[in-house]
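The complex appears here minus one protein chain, its other protein chains still in place.
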Amino acid sequence: MTASPPLSLRAEALVCRRGGRTVFTDVSLAVAPGAALLVTGPNGAGKSSLLKLLAGTLRPEAGVIERPERIAYLGHDNALKPVLTVAENLLFWAGLGAPSRREALARAEAAAAAVGIAPLWDVPARLLSSGQKRRTALARVLASNAALWLLDEPTVGLDAASVERLGPVFARHRAGGGMIVATSHTPLPLGDADVLELGGRA
Amino acid sequence: MHRFANPARFLRIARAVQPWTAAAMAVAFAVGLYYALVASPIDYLQRDTVRIMYVHVPAAWMALGAYSTIAIASLVSIVWRHPLADVCARAAAPIGAVFTAICLITGSFWGKPTWGTWWQWDARMTSVLVLLFVYLGYMALWSAFDDRQRAARAASILALVGAINLPIIKFSVDWWNTLHQPASVFRRGGPTIHPDMLVPLLVMALAYLLFFVTTLLMRMRAELAAQRLEVAAERRALALEGAE
Partner (left out) sequence: MSGGVFTLVGRELALVWAERGGGAIALIFFVIVGSLFPFAVGPEPQVLLRIAPGIIWVSALLACLLSLERLFQPDAEDGTLEQLVVSGQSLESVAVAKMIAHWLTTALPLVILTPIMAAMLNAPVEVWGTLLLGLLLGTPALSAIGSVAAALTVGVRRGGVLISLLVLPLAVPTLIFGVGVSDPLAGASALKWLAATTLLALAVSPFAAAAGLRAAME
C-alpha cells in the first residue's frame, strides 16, 4: 500500500457494539481539512464511543473509517500522572510525536502558554485543580501537532474565561488545515461547525 | 462474520442429537464397566486393584481432550469471533476439571496399595495436578468479569497460552521427576498392554467421550438459555428507562 494517508476524516456506515449492546448503527460523517464537527445526542447515544472509534482505540462492528495519520484524542480522563509535573507530562507526549527533544519542548511550551497553564510548568499534576488538569490535557492535544483533534467534553470543569481562551486555539488549528470533532454539553467556541446528531435508544 | 450465528439451529441439532449420545453413553458404560469390573483379567502384581485403571486412564485422556476442545474453541473464537465457540469453551471447562479431579482421586486410590501413601509426586499425577490448577484458573477468569464479551476474549487468550504451556509443563515435570526419583515407581500398563485389557479401556474411553459430548451439549443449551433470559431482562430495563 503506497497511497499516502488521507488528509481528511471520513467514516461510512459505522456500527458500534459495546458490552453486548448495539450502541448505534449506520453512522456516516466526513470532515475536511479546516472543518469542525460537533456531535450531539442524549446520554447513551454513543457520542463517546463514536469518538473512540474515530480515534482507533475501539474497533467498529461494521463500517469503514479513513483517518489522517496524526490524531490527538481527549477523553473523559486526562491521562496525567499525578506524581509528574505538568512539564514532564507534556514533554513525554510531545516527545512521542516530535522529531527532536528541542522541537518537543518548543511545542509543549507553546501549548501550555496558549491554554494559560504556563505558570504551572513545574507543578506536580496532583496539586492541580480539575480545571487546570483539563487544560493541561488540552495542552497535550495542542502540542501533539496532530491534524485531527477528537475532543470528548473538552471544557468539563473549565470556567468561562478558560473556555473563551480556547476560541483562538481552535481557530488557529482550523486555519492551519486542522480538523476538530467534538462532543459537548455546553457551547464550544468552535466557530462554524457541522452538527451530527446521534439518536437516543430506540 | 455471522454476528449471531444462529444459535437456534444449533439448539435444534443439539436437542435432536443429545438423547442418542446419552443412550450410546449408557450402553458404552454398561459394556465397559462389565468388562472392567468383571470380565477382564487381573494384573500379575496388582491383582484386582488394576481395575481402577479403567476409570483412571480414560479420565486422564478426557481431561486432556476437554482442554483440547477448549483450546480449539478459543482459537475459533479469536480468529472467527464465532459466538458459539465461547459458549462451547466455557461449557467444557467444568467437565474437564471434573475429569481431572476424578483422575487424581482414582490415581490416589490406585496408588495407595502399591505406594503405601495416599499421594506420590510422580510425573503423571503431578502433571495432572497442574492441569487441574490451569482449569481452575481458566474458570476463575470467566467468572471475574461482568462484561461477558470481555470475559470470552480474556478466557480464549488464556486458553491458548495454556495450550502452548501444557506440553512444556509436562516436559518439565517429567524432567523434574527423573531428577528426584531415578527409578520410576510403577508402570501403569505401559506401551505393551494386553488386548484383554486394551479393549475394555477403549470402551470406557468411548463412554467417557460420549459423557463429555452429552454433558457439553446440555451445558451449552443451558448457557444459551441463560443468555436469552439476560437479553430479555436487559430489554425490559431499557424499555422502562425509555418510558421514564
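Remarks
When the chains are written out, they are named A and B in that same order, and each has its own residue count from 1.
Please note the rule applied: contacts are C-beta pairs under 8 Å (C-beta built on N, C-alpha and C of every residue); 3 or more make two chains touch, one makes a residue touch a chain.
Remember, predicted model here, so these are calculated numbers, not experimental data.
Hidden chain, full complex: it touches shown chains A, B. Checked against the hidden chain, the listed residues A:95, A:116, A:131 or A:177 yield one contact partner: A:95.
From the options A:9, A:55, A:90 or A:166, the residue with contact to the unseen chain in the full assembly is A:55.
Looking at A:33, A:75 or A:189, the residue that reaches the missing chain in the full complex is A:75. Not every partner is drawn; the one left out touches subunit A at residues 18, 52, 55-59, 71-73, 75-81, 83-84, 88, 92-93, 95-97, 140, 144. Listed here are the subunit B residues that touch the chain not shown: 78, 130, 133-134, 136-137, 140-141, 144-145, 149-150, 153-154, 157-158, 160-162, 164-165, 168-169, 171-173, 175-176, 179.
Note that in this section only the chains that are shown with their structure count from here on.
Per-chain CA centroids place subunit A at a distance of 49 Å from subunit B.
Put simply, subunit B touches subunit A in their complex at residues 3, 147-150, 234, 238, 241-242. On the subunit A side of its complex with subunit B, the touching residues are 19-21, 61, 201.
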